[in-house]
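Missing here: one protein chain of the complex. Every other protein chain is in place.
Let's look at chain A:
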Amino acid sequence: MAETQLFTPTTPEEVLETVRWAVAEETPLEIVGQRSKRSIGRPVEANHLLDLSKLTGITLYEPEELVLSARAGTPISEIEALLAANNQQFAFEPMDYGPLLGTEAGRGTIGGTLNANLSGPRRLKAGAARDHILGISAVSGRGETFKSGGRVVKNVTGYDLSKGLAGSWGTLSVVTDVTFKVLPAPETEKTLLLNGLDDHQAAEAMAEAMGSSAEVSGAAHLPEGVIAKFLDRALVGGPKTALRIEGVAPSVEYRVDHLTRLLRSHGVGDVLEAEQSCALWREIRDCHPFCDGTPSPVWRVSVAPMMGPRLVDTFRRAAGANAYYDWQGGLIWMRMESDPEAEVLRKLITHFGGGHATLVRAPESLRRQVDVFHPQPAPLAALSARLKEQFDPRNILNPGRMIQPASPTT
């Protein structure tokens, strides 16, 4: 076996050169940025590391045009700081997996943001990374450079390969450049808390709030079992349901009033002012209650919002789990007591109308045995495999990360 190598290209041309070498050698590459999400997925079966953390730089930022381009290895923290200085942001609110996975907070690259299709609480109103990517340049597993999309919001010219790479976890291409839509940051925010609702009552209340004209930009339910973990134990007295309102100050006031009246029968409680509200939603976003320094299994489950509490209830009859809800109940973060119980969980997801479960945290040995990403029905799995084949026919990019390879790689 060849000597294990680390490649740290600083230009897209060097990325191309590296991939071409790997194609010629038929030797797989593991693609990393700042390695903040490296432990998500099955362990990659590759000898060599393609490290993009030196492929950096913001190449275009025009605030009035709402557009930003950067090299894939650019730290997300650097980009977010620049946006904040211009009162702008990524509206999809990309989460930071670092603390959950036992690495530092504040790491991660813009390329990783796209490849993991990150999002946050605002997902239910503003979409995920896939909804804000405008264009990319990339090197395919064939060792060829290609670009897709552009720098404008409205564009239907050709297939949207940029979206196609969102959530592909580096298994289709090595993205070298990205262009994202950016948006104004809200002037201020507040969070309305509802007290003492059980999971089902919370789902009803959140549905009512999301179905109102109050333009709620975050709807989460924090049950008794996790509530003490938030805001340094500042939230006391049972479960809390949190509804976030963002915008210009007069509008925020107006809508908090509107919601308070609308949800009077649902145990309306305190209102968190901007600073606390912001801190709370960051903790909800980053799965703070389960950032416990352990590798105990954590699931990220996406189902229809009203199904969330029913799924959790039924699941608990089979196995113990701690859980809380974002996205109006449709995103469930679950920490298992021991076994991930993948089969039970995935059967229930099918039973409750479909969705998916990703085992975002687990020890390496478990990630080898259990499907980390939700298994697909045969025709869909075959189509995905054909797509992979078209981008990476020799299976040299992150082999094994999303699905177990059909035949062992050399």
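Simple rule for what comes next: a contact is a pair of C-beta atoms (placed from the backbone, for glycine too) under 8 Å apart; a residue touches a chain by one contact, two chains touch by 3 or more; residues count from 1.
To be clear about the criterion, contacts and distances are computed from a predicted model.
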| item | value |
| --- | --- |
| Name under which UniProt lists the unshown chain, selected from "Lactate dehydrogenase", "Putative FAD-linked oxidoreductase", "Propane monooxygenase small subunit" or "Transport permease protein" | "Lactate dehydrogenase" |
| Residue touching the undisplayed chain, where the options are A:I31, A:I110, A:L194 or A:V303 | A:V303 |
| Among A:L124, A:L243 or A:V312, the residue in touch with the chain that has been omitted | A:L124 |
| Hidden-chain contact residue, picked from the options A:S148, A:T241, A:N322 or A:N398 | A:S148 |
| Interface residues of chain A (partner: the chain not displayed) | 3-9, 14, 17-18, 20-21, 23-25, 62-67, 87-88, 117, 119, 123-124, 127-128, 130-131, 140, 142-148, 150-161, 163-168, 172, 183-185, 187, 204, 207, 210-215, 247-248, 250-251, 253-255, 258, 302-306, 327, 330-331, 353-356, 358, 373-374, 376-377, 379-380, 383-384, 386-391, 393-394, 402 |
